[in-house]
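The complex appears here without one of its protein chains, the remainder shown in place.
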């Protein structure tokens, strides 16, 4: 059985990192599934989902690492197509990927103690986002 | 129920980035599954699958980012084993990973407007590749 839900959220601009653990866990609990797999997918080419210890210092460290690896001020050929200044956003999303899998055990997400699920807005402004959450049992 | 298919393709040399969205969507449609999960896996240690807006500028930007992060001309210890000049290819594949998950809704891949699924040839020459596509419902 697969239950599919959509999580909507509005990001607060570039590199807004949002802890979505509780919202995903609520979706899992509402399914009443005890043992299964939770699959998460962000439906955009300029955002990502991953796992981290969600604390302010590390949130800043992640932002700095993204800028160090994929600098915003390089010349991107993508600019020639749309001129919307988000070439770096696309590259970051393609490397981080839009998908994530978390096991479900005993009716809840089987995360480690320091693991939280985060959505990362990689685009250059606030966006309304759609995240698909599927629970398989 | 899990339906397993194999997608075969021949890449055109190093950093050939191939849009495989239509081929994956065809596989999904042939299953007649309305609601489920699609899992994609490239069976090689020198290639990757991910999601991007497939347009020529961004395709070039991704190639440049791969070369910036994992330069081809560094000394790789892997060369000592096989002397086949693809140490950088392996590193790139290990970081990008071989797997991808896309939800299936209303009988089709639930991608965002600008998301296409791509196969990236990371090895240094044309190769025949095998990609496993599984649809779970």
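Think of it as A and B in the order they're written, each chain with its own count starting at 1.
Keep in mind that, in the parts below, a contact is a pair of C-beta atoms (placed from the backbone, for glycine too) under 8 Å apart; a residue touches a chain by one contact, two chains touch by 3 or more.
This is a predicted model, so every value here is computed, not measured.
Residue B:91 is the one among B:18, B:33, B:58 or B:91 that touches the chain not shown. Residues 35-37, 50-53, 55-58, 60-62, 65, 69, 96-97, 100-103, 105, 110-112, 114-115, 136-137 are the ones on subunit A that touch the missing chain. Although one chain is not drawn, its touching partners on subunit B can still be listed: residues 2, 4, 39, 41-46, 69-70, 76-81, 87, 90-91, 93-95, 97-99, 101, 130, 132, 134, 136.
The definition used in the following text is that only the chains that are shown with their structure count from here on.
Between the Cα centres of subunit A and subunit B there is a gap of 20 Å.
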